[in-house]
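Working notes, beginning with the structure itself.
Of the protein chains in this complex, one is absent; all others appear in place.
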Amino acid sequence: MTKYIIRRMIQAIPVLFGITIVVYGILLAAPGGPTAKFNQNPRITEEIKEKFKKAWGLDQPIPVQYCRWMGFCNPENVGLQVFIGETGWPNFLPTPISGATNGVLHGDFGFSISSGELVNTRIVRAALPTLILAGVALFVWLVVAILMGVYAAIHRYSLFDQAATVFAYVGFAMPTFWLGIMLIFLFSGPGLNILPAGGMTETRLSPPFGSDEYWVYFGQKPLEALSDVGWHLILPVFTLVVVNIAGDSRFVRASMLEALNQDYVRTAKAKGLPGRTVTFKHALRNAMLPVVTNIGLEIPFLFTGAIVTETIFSWPGIGRLTIAATNQFDYPVLMGVLLISATLVVLANLLADVAYAVIDPRIKF
Amino acid sequence: MTDSRKPQGAVASDLVRRAEEAGQDYEVGLESLSQMQLAWRKFKGHRLALLGLTILGILIGVAVLGPLLLPYNFATIPLPDKIVYEGRPPSAEHFFGETGGLQRDVFRLVVNGARTSLFIGFSSMFIGVVIGTIVGSIAGFVGGFVDNFLMRIVDVMLSLPVLFVILVASRFFGNGNVILIVVIFGLFSWMGISRLVRSQFLSIREREFVEAARAVGVTDRRIIFRHILPNAFSPIVVSSSLIVAGNIIGEAFVSFLGFGVNPTTPTWGNILSNALTFIPLGNWWWPLFPGMAIILTVLAVNFIGDGLRDAFDPRSRA
Amino acid sequence: MTEMTTSTTPMAAGEPLVRVKGLKKHFPIHGGLLRRQVATVYAVDGVDFDVQPGEIFSLVGESGCGKTTLGRSLLRLVEPTAGTVTFRGRDVTGLPAGELRALRRKMQIIFQDPFGSLNPRMPISDIIGEGLLAQGLTDRKTRDSKVEDALETVGLRREYTRRYPHEFSGGQRQRIGIARALALEPEFVVCDEPVSALDVSIQSQVLNLLLDLRRDFNLTYLFISHNLSVVQYFSDRVGVMYLGRIVELGTVAELYRNARHPYTIALLSAIPEPDPRRRKKRLVLTGDVPSPVAPPPGCRFNTRCWLREKLGNPERCVTEEPELRVLQSGHQVACHFAEDVTSAAVVAVAASQPAIAPAASEPA
Partner (left out) sequence: MTETISATPPLGAPPDRDTLLEVRDLRTYFRVLDGTVPAVDGVSFSVGRGKTIGIVGESGSGKSVTALTIMRLLDIPPAEIGAESEVWFDGREILRIPLNVMRKVRGKDMAMIFQEPLTSLNPVFTIGEQIAEQVRLHLKTSGREATDRSIEALRLVGIPSPESRIKQFPHEMSGGMRQRVMIAMALSCEPKLIIADEPTTALDVTIQAQILELLKAIQQRTGSALMLITHDLGVVAEMVDHVVVMYAGQVVEQGTVEEVLLDPRAPYTMGLLESIPSVEKRGGRLSVIKGVVPSPFNLPPACRFEPRCPYAWDLCHEEAPPLSRVGSADRLARCHLHTSAGDSRRGAALQQHIDAMRVGGTIRDAPA
């Protein structure tokens, strides 16, 4: 098992490496580059632009820029020495060995062009809200989709099944952002106004989320703080999971029906097992196999969905950070966000594979 | 074959006997349908799919004719008497209502938006399918290192949160240009197709009928184009419908965030983007109708996709 | 069929039509991180036999014995790993692609699965006609009439050319597959389990057809089957395969009456006969066929051999691989102790078998 996980992790390395090249390539090919934001500003001369480029290392050849960003080389040295870290080991090795601290490989994503902060700081700050949103959404998504799917499969063609079918079609066709807008209209607009339209906390009651004062407040009134965030989570989570639930409940249903049609289910019935045992022991476990893989493949949508949801509901997470960074041509932040989310996707797939291997004894390690 | 195979005398009676043994009249019906005709027949039996096809037909009609009949040229339409902040709800004259700001007819906007949205959805799918089929065919047929290399690229592309990347790419390259947006969406729509085509190649290549074709001396080229690709056709078509649906939503989303098509061109996403600012006023009709247009289109495309899936599924009966 | 005799060179008398020598086909198994070859499937592992013009030579064996791979490697549908296949004195294994295509006109194959071997998206005219076109035997104009001729030869109606495979029953599809092979006017046809997928009542129709066609067009068959009754009825000579090798070879009369390899005897004993008066005490082999990835050392059959057990497990069976040796004219066997096989021995072993034989001797 451990060997299998290690092997899958090693297999993920080239993919991650490829991702860095693609991410870097896209941003590199973008016209204008980081200086584009100055174009409209008449007070910034060519000279200033050059200085700006030099200050950010943008005057270097592209491979050098890439290597520096990745942390393959040590920009302080010259000649072949650039590839050597402070301890004399190759620079790309982990910090404890090479002594190098620069570049993505050592967890350094550089500085944000727009704010001058460390990219890490900005990402870490935005990560917690996104993790809260995505985590809750993932939980709701899986529980609801599996329950709905299994129930619909067992009670095939029932009223519930038909209603679930309609929901699945419509939910799957609904653009997330539109749903978000309509929900705000419905629940936070001039009419009902029972749910918060956006944000993560009630600003009149608590300090801004993530600030030091907030944690003090949180320590004092944890229950209130939690229910506040929970209250604000309702609409975004609902918006985020509808599409996935719509698609996956159908998938679970189909997979369950497929499993119920298998010969081994017939054998189980022939053994005289009660219907419950046949369904929930023999069929369900097999039906979950394709579902696990499918969920692994759908994890990226959680990130994509987060951008939408965070934008509409002013959720201070990674999605909002991305939009802001895109608008400000903040390349280091964008690269960091893209790379981290891609890595998470790779990890999610890996996790799905491992989960698959755990429930399917036919997979050899 | 020479004339010696023509039935004569004893041989003729032999042939008659063989025919009798074969029982040729019991199984074969009078009509002969190709797989395509059969598929169409089954498709016609799928009510939702026909509904989808009708809706899509109407939408395409609207997209083609709409801008001619109800042009979006506000230069020729007199400006409202005064610029109002609030829009007006649906009425007999404006049955989708009017927007705030320049007080535009929502119906007119939605009709004009159909053209761009549908165009982007379908043409980007087309690009994706072409790239995906080529990449998948090469990987599946050549195999070995090339296959490995191409599939690792697919892995990389699939690991990227695609809409994330499209968003950034549209912002940086798109400049609001419809064609560029199409290309960007196309460039990120091929991975699924290429995996599909590759796996079809790998499995169909091992099928006995391909081996039989090789045994009678059929060339590789013919095997690819006459045996493998036609058999891969149905899964490609089915997943194309998903791509169209996905890209229509994707484009609306990118435009909604202001990174897509130029805001002066009406697309469903752009209309929604403008509506967002007016939420506090409760102008529900403004986002409602373009959203419904998207849902309707995607539903129609998905219905068609479902119909195609059933139609091509050999296990389902006509 | 007159043009066939003129288009090919006449053969010297007594020379085999097809000669297979030392034929091997090994499939690599890749695994691990770097997709290195971790093991080899010894599907066909050194096979020699001749097929005389006009005869029906059969290969029998259980699944995984390599008979299908062997049939396909004769036509180079799979590339042999080693050894040669000679057709009319020409080495097939070394032919460049162009000549191979021309040669495939003379060597054809009929497949087992009547559903998988016809492209579901092609009408019959294309299925049968594409070979004719590829071989330059016809042009587009005359193609349909040639296809109709071929259909008629196998007992199907001429009007069926525009129909699709799904409109036919299993037996009729099998006829279409035969028509496809026969349309090229081959001399040698590999029949790969052509009746295994068919019901009994249809099976006899197809066997009759194959025999008629052989008579009419002077064909030579390599008939691959796992059904010993069919082989006994159908063929002239038989090779019995076990784990990639031929273990016994001889005429049908010799082999069925006087089998000398312990495996052949067990196979024959296992055939269920539709005559309740002949209920017999079977000689049942223990265990399963070993994996072709790791064939046992020495004689490949030694793990299941009843004779070896009876002889007190001689060392030779695990140390030395028996070669196919000639017992008498036309009867070859690959067993060190073939001479010890007598009908008395067989009966004795069968009688002493426990009612419930253990499934496998290898450790769990």
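Every chain is named by a letter (A, B and C) in the order it is written, and numbering of its residues begins at 1.
Following the convention adopted for this analysis, a contact is a pair of C-beta atoms (placed from the backbone, for glycine too) under 8 Å apart; a residue touches a chain by one contact, two chains touch by 3 or more.
Just so it is clear, the structure is predicted and the values come from calculations on it, not from any experiment.
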Full-complex contact with the absent chain, from C:Leu100, C:Val284 or C:Leu311: C:Val284
Selected from C:Leu74, C:Leu267, C:Cys299 or C:Cys335 as touching the chain missing from the view: C:Leu267
Residues of chain C in contact with the chain not shown: 62-63, 169, 171-172, 199-205, 207-208, 211, 226, 228-230, 232-234, 252, 256, 266-267, 269-279, 282, 284-286, 288-289, 355-361, 363-364
Missing-partner contacts on chain A, residue numbers: 262-264, 266-274, 277, 282, 285-286, 359-362
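Throughout what follows, only the chains that are shown with their structure count from here on.
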Closest chain to the centre of mass proxy, which here is the mean CA position: B
Centre-to-centre distance between chain B and chain A (centres being mean Cα positions), rounded to whole Å: 27
Inter-centroid spacing, chain C versus chain B (mean Cα positions, whole Å): 47
Junction residues of chain B, two or more chains touched: none
Partner chain C, residues of chain B touching it in the complex: 1-2, 4-7, 11, 14-15, 17-24, 26-29, 32-35, 38, 207-219, 222, 226-227, 230-231, 314
Of chain C, residues touching chain B in the complex: 1-3, 72, 75, 77, 101-102, 104-105, 108-109, 111-113, 116-123, 126-127, 130-131, 134-135, 146, 149-150, 152-157, 160, 162-164, 166-169, 171-172, 175, 177, 180-181, 183-185, 205, 208-209, 212, 216
Chain A residues within the chain B interface of the complex: 14-16, 18-19, 22-23, 26-27, 29-32, 169-170, 172-178, 181-182, 184-185, 189-191, 197, 297, 300, 303-304, 307-308, 311-312, 322-323, 326-327, 329, 334, 337-338, 341-342, 345-346, 349
